[in-house]
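Note that one protein chain is taken out, while the other chains of the complex remain in position.
For chain A:
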Amino acid sequence: MTAITVDTKPITAATPGFWRTAWRRFRRNKLALVSGIVVVLILLTAILAPLIAPQGYQVQDLANSLAGPSRGHLLGTDRLGRDLLSRAIYGARTSMLVAIGAPLLGAVIGIPIGILAGWYGRAVDFVALRLFEIFTMVPQILVALLLIALFGNSVGKLILFLGISSWLGFARLARAQYISLRNRDFVLAAQAVGVPTWRILIIHLLPSAVGPLIIFLVQEIPATIFASAGFSFLGLGVQDPLADWGKMLNDGTQYLSIDLWTVMVPTVCIALATLAFSFCGDGMRDAIDPSSRQSASR
């Protein structure tokens, strides 16, 4: 007796998956690819700061304050003789923590609201839309500034307040996504089989909606860098001796005419980070949704 062996292996798809195609498109976009590499480098710098930085961010060398670049201090020193290169490296850590943490918090608040509004429609959607309407009329950056000024400043609070004030965009986007998804056949099929709603919302629908949400998150990062560095620059954000690019800018402005490096180092850091993140975000958008490209750069 010879058993008939049946090949039970599932048929593997020969066509490349969604993310792989997106990655291929992203790779072809030179500007986006270079920006992506810069983003990775900045993130690595932030994570590995203690290993890379030549000095601690608070080590003072008062004899060499406001000095230009030298062998000891490659980018010079600030008013307390702290090494600017080290502070820029540690600054990447604080700046990136806020720049990524705040939009993440906004996503965590906004996406559930958007999902519920888009899925349930009717009364829920009505309430959500009125909420959107009201919060559109509230200038977010001023709200964040007021909260930070009133409740004090630490990295955690900066993330909290910037995050709270950035939920609106995520909620809008998630709502639009779920409205366009909720009448699809596979949702009906899932409901017919008796899949619980929360499972449909999270396991079945979220993967289809997550692409644009991730892109939005990445595109929010430069805006958050702008705001958080801006607050630190106004003297509202991160406090001494902690290093942050905006804080360094604030320290440097008083010595603009004496030592340009104190201003130029944080300026270049902020510029590099915001540019890299936005080119990278644009590239991701074009890669995931090629149709969005049509109007922007046909």
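In this section, contacts are C-beta pairs under 8 Å (C-beta built on N, C-alpha and C of every residue); 3 or more make two chains touch, one makes a residue touch a chain; residues count from 1.
Just so we're on the same page, contacts and distances are computed from a predicted model.
Peer 1: Missing chain, UniProt name, options "Extracellular solute-binding protein", "Cytochrome c oxidase subunit 3", "YdbS-like PH domain-containing protein" or "Alkaline phosphatase": which is it?
Peer 2: "Alkaline phosphatase"
Peer 1: Of the residues A:V124, A:A149 or A:V210, I need the one that contacts the missing chain.
Peer 2: A:A149
Peer 1: Out of A:L48, A:L74, A:V108 or A:V138, point to the residue that touches the absent chain in the complete complex.
Peer 2: Touches the omitted chain: A:V138.
Peer 1: Among A:A88, A:I225 or A:A243, choose the residue that contacts the chain missing from this document, as touch is defined above.
Peer 2: A:I225
Peer 1: At which residues does chain A meet the chain that is not included here?
Peer 2: Spelled out for chain A, the touching residues are 31, 133-134, 136-139, 141-142, 145-147, 149-151, 222, 225-226, 229-230, 233-236, 249, 253, 256-257, 260, 263-264, 267, 270-271, 274-275, 277-279, 282, 295-298.
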